[in-house]
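Only a single protein chain was left out; the remaining protein chains are all shown in position.
Per-chain numbering from 1; labels A and B assigned in written order.
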Amino acid sequence: MVWSWIPQNWTLIWQYTLDNALLGLVPPLIGLIIAVPAGIACVARRWLYAPVLSLTSAIYALPSLALFVVLIDYTGLGNLTVIIPLSLFSLCILIPAVVDGLRGVDDSVRQAATAMGFTQLRRLVQVELPLAVPVIIAGMRVAVVSSISLASVGQLIGVSSLGYFFIDGLQRSFPTEIYVGIALTIALALICDLILVSVRVVLTPWTRGRRAQARPFVVPVPPPVGAR
Amino acid sequence: MFASSSTLKRGAALGLAVAASLALAACGSSSPSKSNNPLGASSAKGTVVIGSANFPENELLAQIYSTALTAKGVKVTDKFNIGSREVYYPEIKKGAVSIIPEYNGTLLTVSVSPSSTASTTAQVNAALTAGLPSTMEILNSAPAQDSDSVTVTQAFAKAHNLTSIADLKSIAGTMVFGGPPEFPTRSDGLKGLQKTYGLTFKSFDPLDESGPITLAALTSGKVQAADVFTTTPQIISDHLVSLTDPKFNFAAQNVTPLVYKPAMTSTITDTLNAISAKLTTAALLQIDTAVIVNHDSYQAVATGWLKANGLPY
Partner (left out) sequence: MGFLTFAVDWLKSPQQWSGPDGIPIRVLQHLEYTVLSLLIAAAIALPIGMLIGHVNRGGFAAINTANVWRAIPTLGLLILMVVLLGFSPLTWLIPLVVLAIPAILVNTYEGIAGVDPDLKDAARGMGMTQWQVLWRVEVPVAVPLIMLGLRTAAIFVVATATIAAEIGLGGLGRYIIDGLAANNYGEVAGGAAVIVVLALAVQVIFVGLRRLVVPAGLREQVRASR
């Protein structure tokens, strides 16, 4: 491990880390924007959920590299070719998260809101969604960590990310680069994970001060533990 | 229990703003450094996109061009490690990439004129100048050459008394050949070897661009012969033997800048020609060793070489 390589190549390292962060953060956000309305629809119309779940399970099973190359014909060799499939994968994680979050709201709470005169929309926005936030954020954590780590596969079609250090390290038989690339990917993912946990704490003031949940949040359906 | 609607609204607005700005940054990147989308980078006169193929020597050469041109005040965008020639050639043709360090021989037979029999530097360059599309041209060739080869281990060469590729005729059928994945379809690749020397190998193993996978396959015996680029430092350290090519299956392979004409200015062409004049095969092997064996950074080696040769850095 050649430690001096790191300060010598700092600008390069920083640049690729930023590139990777972009590719890792935009897809979950896109996924969330689509998943929230989609999840709401699946809760409102129960029959929708099963087919949607089958579709997302099928998409989630597809190797990322295969999806990237399918898109080359339509979006060329740029960032979009990586962002679109990663957004789809995020969607596959987030729709179940939204649905489970909403369904997890205690019925008595819903009824209390209705009794207080909340319209359906207001109840959704002011009661159900906020209560679903912990589960949705749990899903976001999985989506963000997976996207950050999957982004490096994009390097195989020339889309810039920390994957550059893997490819260059391979070509020059230079393990230092590879170690640094792996370490930075994990570090970036964990930092984003921590940020999301803080976001959850901020957005759900009613969970502060109580005895913390015994079990950390784990999204029940998909998501695979482990990058793909 | 009910979250205040203003907190939520603020949160939602912030989230949307973050998402929107990230999305815009991702899709429409036109920053001058390391832009991912060459079509997004400006292709106005005087601004150039320097590309490279996906192996270290080519990235190093592209870095040399980039450092020198930037020193001369040219606006440069780097797009290195695009892929093999089959991938980046169309990009230069349409101007999405403006400069790439090329090797004249394979450029000619792969992308311009597959049936050409030109073999010397002069012949190859003449054929290129005649055959390249109107938007592209080659600048001066450097003396330095890095060509494909048919390389075997020293032990294998001794055992079968091999000095030239022609000596493989009788044993090719028992050998596995390894090389870059595009080698079978190239006209100087497996096809060329069969046409020029009558060689038909037992099978082909797709490996990498003369990198550690190819070298490991060769030294471990996974393949008996491989396409190892002639300036690969490990040829010396791993005691490999590149067989001679008396019938010129592989033509001259001088390092030659391939450029997109409309993006060129005299500053650019003069600088690149000055670089080519100083680039010898020995120099190329030396800087390759620095980058591949010593793991020095591309930028440091490029700057060092330019400085040592009195070129802009």
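Rule of thumb we're sticking to: a contact is a pair of C-beta atoms (placed from the backbone, for glycine too) under 8 Å apart; a residue touches a chain by one contact, two chains touch by 3 or more.
Being a predicted model, the structure only gives us computed values, none of them experimental.
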item: Options B:217, B:240 or B:292, residue touching the unrepresented chain; value: B:217
item: Touching residue (missing chain; options A:62, A:84, A:125 or A:199); value: A:62
item: Residue among B:59, B:208, B:245 or B:296 that touches the chain left out of view; value: B:208
item: In subunit A, positions touching the absent partner; value: 49, 57-58, 60-67, 69-70, 72-74, 141-142, 145-146, 148-150, 152-153, 155-157, 162-163, 165-167, 169-170, 173-175, 178-179, 181-182, 185-186, 189-190, 193, 215-216, 218, 222-228
item: Positions on subunit B contacted by the hidden chain, ascending; value: 83-84, 86-87, 90, 180-182, 185, 203, 205-208, 212-213, 216-217, 220, 222
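Basically, only the chains that are shown with their structure count from here on.
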item: Inter-centroid spacing, subunit B versus subunit A (mean Cα positions, whole Å); value: 36
item: Contacting residues of subunit A [partner subunit B, same complex]; value: 2, 5, 8-9, 12, 15, 19, 22-23, 25-26, 29-30, 33, 76-80, 83, 109, 113, 125-127, 129-130, 158-160, 164, 167-168, 170-174, 176, 203-206
item: Parts of subunit B lying in touch with subunit A, wherever the complex brings them together; value: 1-3, 5, 7-8, 11, 15-16, 18-19, 22-23, 25-27, 29, 33-34, 36-37, 39-40, 54-56, 59, 81-83, 87, 208-209, 211-213, 291-292, 295, 297, 299-300
